[in-house]
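A single protein chain has been omitted; all remaining protein chains appear in their positions.
Presenting chain A:
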Amino acid sequence: MTTVAENFVLPERRGAAGRLSDFFWKHPHVLLTVMLAPPLLWLGVVYIGSLFALLLQSFFSIDDFSGLINYEFTFATYRQLLSETNLDIILRTVSMAAVVTVASALIAFPIAYYAARYAQGKWKVLFYLGIMLPLWSSYLVKIYAWKLILAKEGIVTWFLAKVHLQWLLDAWLSLPVVGGNSLSVSYTGTFIVFVYVWLPFMILPIQAALERVPGNLIEASSDLGGTPAQTFRYVLFPLALPGIVAGSIFTFSLTLGDYIIPQIIGSSRLFIGQAVYAQQGTAGNIPLAAAFTVVPIVIMGAYLYMAKRMGAFDAL
C-alpha cells in the first residue's frame, strides 16, 4: 500500500490564502460578516436610506408662491394627495394594476403548468427562450411596436376587417371607460400592453412553484376521489399560491409604478407613475411626488398583509 500522507495532520497550505482559509474555517461568523456586510450596507444605507429620505419629503410642503420647499413637518401634502383629481389618479392606477394582475395570472397559469408538468428537454429550453426573449429587447421598442399593432391602421384592425369581425372591435371601442377612438388610445390598449410586458414576471414564479409540487400529490388527490377540478382547487392551486402571489407582487407593483406605457398607449389621463414624473419634473413639487410614491408602498403592504392572512404563504 502506498502512503498517502506522513502524518494524520496534512501540512499547512503556504501563503496568505492558506492562512486566510484556516482563519475563516475557525471563525465562520467572520466569513459570514465579511460576505454580508457589503450587500447589507448597500440595502440598508443606500437603498432603504434614500427611500426613507424620499418618504420624509412627503411630510414637507411646497410654497405655492415661491415654489420653494418648506422644510417643516406637515400633513398638508397628504391633504393635497387626497384631493379629487389625485384620488382619481390613484383609483385609475390601482384598478388597472388589479385587472392586469388578474389577467396575467389567468394567462400565465396554463403556460406555467405546461412548462412545469409536461415540457421536457428541448421543449423546456424553448419555453424559457419564449418567456425570456421579450425581456431582452428594448422596452420602448416593444411599446412602440404595440402602438403600431393597436393603431387604427394597425394589424389588429386589418385582421379583424379581413375576418369580418370589425363590428366586434367597434362595439368594444364604443363601450364607456374601456373604449376609445382606437385600441391604441383606449384603456383596453394600455391593459393589453401591460399584460404583455409583465407576463414573464408572472409565469416564472408560478412555474417555479408548480415545479415544486410533487406529482404524487396530484395522484393522491385523484386516488382519494378528487376530480381534476377538485384537485386543482384543493391541492394544485393552494400549493401554487405562493408563486401566484409572488408573481402578482411583480405585476401589481410594476403596473403601479410604470409611467411610460400609459403615456404612449392609452387615453391621456394620468397614472400614478406619470403623476410622480410630472410633479417632480415639470411642477417641481417634490413633496407631492414623494407622497404619490408612498401610495404604491402602502397598497403593496396592505396587499401582502391580506395575502398572508389568507394563508398564501402557508405552503412555503
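Please note the rule applied: a contact is a pair of C-beta atoms (placed from the backbone, for glycine too) under 8 Å apart; a residue touches a chain by one contact, two chains touch by 3 or more; residues count from 1.
Basically, contacts and distances are computed from a predicted model.
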So which of "Phenylalanine--tRNA ligase alpha subunit", "NAD(P)H-dependent oxidoreductase subunit E", "Carrier domain-containing protein" or "ABC transporter ATP-binding protein" is the UniProt name of the chain that got left out?
"ABC transporter ATP-binding protein"
Decide which residue listed in A:192, A:239, A:256 or A:307 touches the omitted chain of the complex.
A:239
Which listed residue, A:106, A:217 or A:310, touches the chain dropped from view?
A:217
Which of these touches the unseen chain: A:83, A:137 or A:227?
A:227
Touching the missing chain, which residues of chain A?
214, 216-217, 219-228, 230, 234-235, 238-239, 314-315
